[in-house]
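The complex appears here minus one protein chain, its other protein chains still in place.
Letters A, B and C name the chains as they come in the text, with residue numbers starting at 1 for each one.
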């Protein structure tokens, strides 16, 4: 079925994933579970990436930089035609929120697993989105028009009162966004936001928004089918961010009760209906300390943090996306959606929490995933994989489920300890530190917490310097001995190294 | 609190795990999630085993054979005293169902995380168990007294009618058990069962039971606290067995409806109450084709297959065991227990399904676990680990969850394909073949299915001979080239090996 | 380079032209083969069809794991193949040996020298890993050696019974 607003739904049996990394793996797994054949695309850097090895077919689409491979619409469509893929799932990032890509798919008779092009377009323009949802009765954060010049924005900020937020019209994921607390910092912030937005999105138009302080970032997951049914799958708490990058997400939220959930859910559904939304989408809200909530933006795609919702609702969101794109009706009504238990996700990034969170590149030498009850890991890396500067720094998502928030937190603590990654620095120590913190345990945090009131220096856990010193010394000692044994081959050490010799005997 | 029947409950903060392998890991994880310090014990073969590395403390207890290490009560108690462990979890197997061990713990002031010694004793003696539960109104399978000599048994079997089952009084897990369909096979079967039971349990007393044909093996998971509360957590379907070893388990069962679940659950609770049972336990039933059910035995310990129940109830059974042993009241009433979704477990064993399921020993060179949504793996092996003949052949338990049975099955198929183990042969092809089979998909199987109507030869999936041939040839070719390159160092191949050179450049 | 590769009783003649192309039994394939250094992980794109495998060499054979299935593959280059041909096409010696798959104790032996057996017939029972394991005849033939008796303790790969083919 093809609609005027740029939506095509139809049964399909072969799907192209226009993405890489953990989200490509996530989509591949959902497809394989539904018996859908899969087509992967890859850049030079990704020849050995898991999504290439895991798909049924794989096609090379160019050099490592995304703008020469994953972002080139023509190359993606070309592979779709060559391979006979009848549908494309864009994942998140890359082409996921480019309305022209969704439209190009439909124009070529390919199902785009996502919303109609028109809905992407409207929600992708921050200003048009604000106007559209406001007209549908959705509360929004006060702010300026876009396209003002710097002087006009500086004047508007003075009227609005600080703090304010500089935001790129084309922005997303924290890029092209700057909080400003003092008037004198505004010119620099506008310049930085414009620069970042131009580099990331090729568009430097920015606008101002009143900054809601002590606010939480709460988002509502939606599912909408092509038959007019829209439901909400409860909320996610995503307040723990650094530079507008989410770091830890959970579902449900500590501060959202059944009544607030229903009210936010219904407003979110109204916002989606305002653009005739279809497929999975998320309405992001700011929730202030008096429990007022304001529309922030709509993400017209699958979110990184969708697994926490999957764990507390039991609904496989990616499988639902595929069913919706095939034109099916939702299998659930709002009453069928029940929140059970608690789920927390930590984003494991290649970055150094002890050195200003600088990204870390290199080859992953060890990757041992935590497992056991209540632990899920979504990842696209493996030992031998190189973290390159071409793509983002996320290594994996570690997701833990428990009957209660306490159980989920304790399980996360256990899983973080079990996780072994070597070769690059990771932010696992950040997460360990966070899940031990009093404020996290008691749910007392807002979107500014990580940046303003959290420091890796207030270490509370035990450290292992002595053990590290002993282990390194023993490893060095053994290496030295083995080197000398190789020199003096034949003069083999026959002393009573009880376990070692047993161990070596076992290995034969 | 100490009871006359050999039960001690009390708060504890340090626990010894008298086990190894995946179940030791399972218990360690539960302890760490509850903040309980852990003590591991290990034999020579297990110095590098995960449970040793994962525990807070670890003590060597002797040579590799279990009877010189894990089965030596004095050594275990000695480590408990030395380490200050206040409680012992026995896992399954080894000392888990030895009443004298449970009693020895209590006599030494150590909490035994399991039932009272008296309950273990009664349920461990198959005959006493049958008499006890029959008196409590639980239906049992007709059979003989134990201790008859061979001639008396042969006579009894003739009266009872074939098929019959020879069972060791001290047996368990299929050991010391033999089905007999024809009178002429009975003498050999009795001899084999006696021999196996003597070797495994040091006791060769056997008895006969009428064999219920076309029966399913359905078991009920129970939790009982030390305050007299007993609840059931629904059933598990464990009919897919080979030589009485369970291979695939699921929860719930295809054939158990809400009414039957309630009736079986209530009978199971009555059986447990008959022995003043405390802690986790399982009542195994045979369910015949007319939905009559018969008590088979009670397993007075944690079961291998407990995870499927955890996934459909959301209850962490091992954590509950620890809470019960600490003297707490159950946190759930029967009404709180809700079955949601479907879970399936495949036991991954080191054995060759194409060669009569012969166990396979060797060093595991690759172990890449499946992951992603709905997949849980409980394992105690890792690359470099050796599967020795000292312990059982289970490598791991692969457990998949779905909203429906269909979703769980498709997810299992996906996860089996993702699992990569090299170095030993595994029964993954058996599981792949099973989950593709029509009878499994439609739930039409009984306890005899694997042995009598399932063959690895009726292959239905695709095979990959051509790909295997090409891959091996290319690997051999490259190895040969590299060898010749080492010889002709300096004369480096500079041909246009596009990806390889890029790949190697990335690795630098 | 030309290779003669066999797996599950099927033989393939594989000619590797260059990095991106090979010919199998006369059919040309575009390929892209990658293997991680120091690990068995490999990826093959065969006309853009993606096949992941773990490949390890063991005892002169290549073990290839694809989608949970383990294939044992013999790869011979032309020289090795010609040599093997010259030595005759008979199956390698030892094909009629019944080996102990793991260390253990022999519980029972059900054949004696001179017995005729069929492939799959039970020849002995080995107790190991807490289980009784039946050892079966790998081919039809006549028992020529029985190296154990009940109670024998055997090492892994020990030859327990030898069956000679009569063809």
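Just so we're on the same page, a residue touches a chain if its C-beta (ideal position, glycine included) is under 8 Å from a C-beta of that chain, and two chains touch if they have at least 3 such contacts.
This is a predicted model, so every value here is computed, not measured.
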Quiz item: For the chain that does not appear here, which of the shown chains does it touch in the whole complex?
Solution: A, B
Quiz prompt | Hidden partner chain, touching residue among A:155, A:183 or A:470 | solution = A:470
Practice problem: Could you tell me which of B:58, B:251, B:337 or B:395 touches the chain that is not displayed? | Solution: B:58
Self-check item: In chain B, positions touching the absent partner
Solution: 40, 47-48, 52-60, 83, 382-384
Self-check item: Sites on chain A contacted by the missing partner chain, in the whole complex
Solution: 175, 192, 195-196, 199-200, 243, 352, 355-356, 358-361, 365-366, 389, 391-393, 416-417, 419-423, 425, 428-429, 432, 463-480, 495-500, 503, 507
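To be clear about the criterion, only the chains that are shown with their structure count from here on.
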Quiz item: Does B-C or A-C have more contacting C-beta pairs?
Solution: B-C
Quiz item: Roughly how far is chain A from chain C, going centre to centre by Cα mean, in whole Å?
Solution: 46
Self-check item: Touching two or more other chains - residues of chain A
Solution: 47-48, 54, 382
Practice problem: Specify, in ascending order, the residues of chain C that touch 2 or more different other chains. | Solution: 32, 34, 37, 39, 41
